[in-house]
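Only one protein chain is missing; all other protein chains are in place.
Letters A and B mark the chains as written, and numbering starts fresh at 1 in each.
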Amino acid sequence: MKTIFESSVKGRKLTLLPESDVPAADLKAAKRETPLGLPEVSENDISRHFSEMAKATHGVNDGFYPLGSCTMKYNPKVNDEAASLPGFTNIHPLQPDHTVQGCIGLMKEAEATLCEITGMDRMTFQPAAGAHGEFTGLLLIKAYHRSRHDLQRNKIIVPDSAHGTNPASAVMAGYEVINIPSQEDGCVDLEALRNVVGDDTAGLMLTNPNTVGLFDKNILEITEIVHKAGGLCYYDGANLNAVIGIVRPGDMGFDCMHINLHKTFSTPHGGGGPGAGPVGCKAFLADFLPGMLPEGDDELKLVKPEKSIGMMKAFNGNFLILVRAYAYLIMLGREGIPEIAKNAVLNANYLRVMLAGKYVMPYKETCMHEFVMSLEHEKASMDVTAMDVAKALLDYGIHPPTMYFPLIVHEALMVEPTETESKETLDSLINAFTEIYDKALEDPEYIKSAPHKTIIERPDEVSAARHPKLRYIPEDK
Amino acid sequence: MGSFIANTDEQQQEMLSAAGYDSYDDLFAHIPEAVRLGRDLSIRRGLSEMEVIREMENLAEKNTVFKHIFRGAGSYDHFIPSIVKEVVAKEEFVTAYTPYQAEVSQGNLQTIFEYQTLMCELTGMDVSNASVYDGATAAAESVFMCRDRKRKSVVISGTVAPAVIDVIRTYCSGRETEITVVPAKDGLTDKEAVSAVLDSGTACLIVQQPNFFGNIEDADELCEAAHAAGAKFVMSVDPIAMAVLKTPGECGADIAVGEGQALGMPMGFGGPYLGFMTAAQKMMRQLPGRIVGQTEDSEGNVCYVLTLQAREQHIRREKASSNICSNEALCALTATVYLSALGPDGLKQAAGLSADKAHYLQQELAKAGFAPAYPQAEFFKEFVTECPVPADRLMAELEKHSILGGLPLADGKILWCATEKNTKEDIDELVRLAKEVIC
Partner (left out) sequence: MNIPEELLYSKSHEWVKFEDDETAFVGITDYAQEELGDLVFVNLPEEGDEFATGEVFADVESVKAVSDINSPVTGTVAEVNEAIMDAPESINSDPYEAWFVKFSGISEQENLMDAAAYEKFVEEEKAKEE
């Protein structure tokens, strides 16, 4: 596919802006001398180019997207309509409070609703994504220990099955990471945890259900061990879809957490973002929250908490994403919210049981919203890897599951169907997996060279990384 | 109540049975009683789609949408072409995620590659990442790119936007990073004071162009000062201004960052926006976040993949220099379409018109009694004036006429902004009203 630069014709342009109606300013400052290499195209060129790009992009609207740990549920259109209302889009972030009562009111209502769902007391909407939320939560934990002059707490405990963002966030917050091995079922090894906690423990980061999709039944004991040692517990909300309306992180003993609005609350993933990662906390941490929080009853205003850790981002977070999530929240309400978790868990278990005939499930027990398959057996017997099976799924118009995560399972494929997929769609995945298995037995080379029906074959990632070409360079340069 | 669940009650029952469960209670039986909520959530009943839209409209109507906006300070009311809104609403772009599977993500990957190219062109730098959360976090991430074992402190000009400085402070609060903010002098960076604090422990000097007050800095000289001390030079720039002002690349900067909201994104009460980051070739591997590269498939077709991934958190875990995972991809796409629509002439026109209007506004306000606060400095599309009356009084009067005036600053001054959207007529009306207030 041609790049937009290759469609450029000198002198071609759109008519977007009027002539000036005021005298020209005469800037004396040093000017740009390098030519401005933007494409010169017509509106028609743009329309067709990006249509071509869209057609070569698989979204949730195109087909099943069971990407584990990412909660690729259907994105309701009413959310987008709400977020495109001029009363939200055309609002300057530094307008005085009395002119943004609708925005602050929405923040206040969304905060109350999400706090009830999570069992938290206050929430900031400043963090722009899950990882940003983790960083925020860890800075809250740091501020808490500092406020108590408990300064030797410099370690964050992270299970080895955790998302990569957990240890990376801990280091950004200035902590040393203590990786603890998980049990075989991905759950926390209580003995290992007891052995590492102490008066240098700042906190623990955990997701429950864990990254293999199992609910850690010892959760109250886990959070108690950390609390008794003087540490705090951070809940990675990546897997909240599994328990929403049924179990609350606040009731499991967690002190603060983030929510991925782009996962659990149906806001679109945008090809990689923007998301939103609001951080909730128990009352004793609320004074440390970053950014501005809604306060007041009739006359609402945004107020910076007293001992705030500062600002995680300019202004009020990804507000238009929050608008989308709020539309979803009020649409589902108290009856609709628990249905999310029930159906997400049902869909995952249905797939898990139906696929267990052909494929090895390393964990036999009931899973939550996702489960992990291991292709170790297929690799050993037919030299067909998790990657090969994933690529073969592309020929069925299905986006593959998350590959090679969590790291504690070899040849892992992590499948998260979400609640919005129908039985017919799940059956089509079962059928695809079954056909791929049978084909692999008969003709492994066919699967190893998949995909066969996509617009490109497997890309050469090694050359891409060895000799990076990160921008278009015109042929004459 | 609303619901987006496809399976009927019968299908759910059928699937429960097929998976070996009697009921939902059975399916969730393994969750300990002690942690279960065991009651209904205490939130409102669900609504139909029609009711949702009605309620959202009611909320939106409680906000004041100003017809004329003369406030910037990090969020700008530039014109957004229709084609931009249309393209970025395409469902494939909206509902996809990070392009992990290149074979079905070529469109997404190629547009990121085009975005990277455009940001390099705009800033005059060699390489770009695929975006971060906003301009302020981009500036904060640049500190982590420059820090090493020997150089751990940061020098920031006091003319950088306060919100950006706040975010850098918060980002750096976890780790030992000494931050020195050098107070501004006459609305510009105090070059001598900056040179005096740069030393062998300085990782980088951060300046903003045009700066928070709208004034144009002598970036060449500041770059020389940073490099003379062995520190990196980071420029936070207005992307629209890059059509006319000397670029970070031309100034010799090591890293350019900025807020890309002006490139086709609505103000949206603060987000989502676009943090862009470009760098000199030698700093390519320090860039945080996703990066797309061009390569070939096994048949030799040109294609695109996520690359240099070993820098990132999912591989390097606690050794990664940033934790970023989700970014602002759809906003990067917005900027890509915007810059394609404007083209070189259009962007220069947008920049020129903004500067023209701002200069006209400044001259007319001066005549009306609002003296320029920094008459010696040259500005682009924002400027600061004195305000002979309490700023609140002026703002209240303007508000009655659906005008959002400039931003009142802590010292009683006002930071004004104009863009191509402000007509002469609107400016004259604003000045007339302002004059009345002080008379």
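In the analysis below, a residue touches a chain if its C-beta (ideal position, glycine included) is under 8 Å from a C-beta of that chain, and two chains touch if they have at least 3 such contacts.
Bear in mind the structure is a predicted one, so any value in this text is a computation, not a measurement.
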| item | value |
| --- | --- |
| Residue among B:H30, B:R54, B:K67 or B:K319 that touches the chain left out of view | B:K319 |
| Among B:Q13, B:Q309, B:Q363 or B:T423, residue touching the chain not depicted | B:Q309 |
| For chain A, residues in touch with the removed chain | 404, 461-462, 465-466 |
| Those residues of chain B which, in the complete complex, touch the missing chain | 285, 308-310, 315-316, 319 |
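Keep this in mind: only the chains that are shown with their structure count from here on.
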| item | value |
| --- | --- |
| Chain A-chain B separation of Cα centroids, rounded to whole Å | 20 |
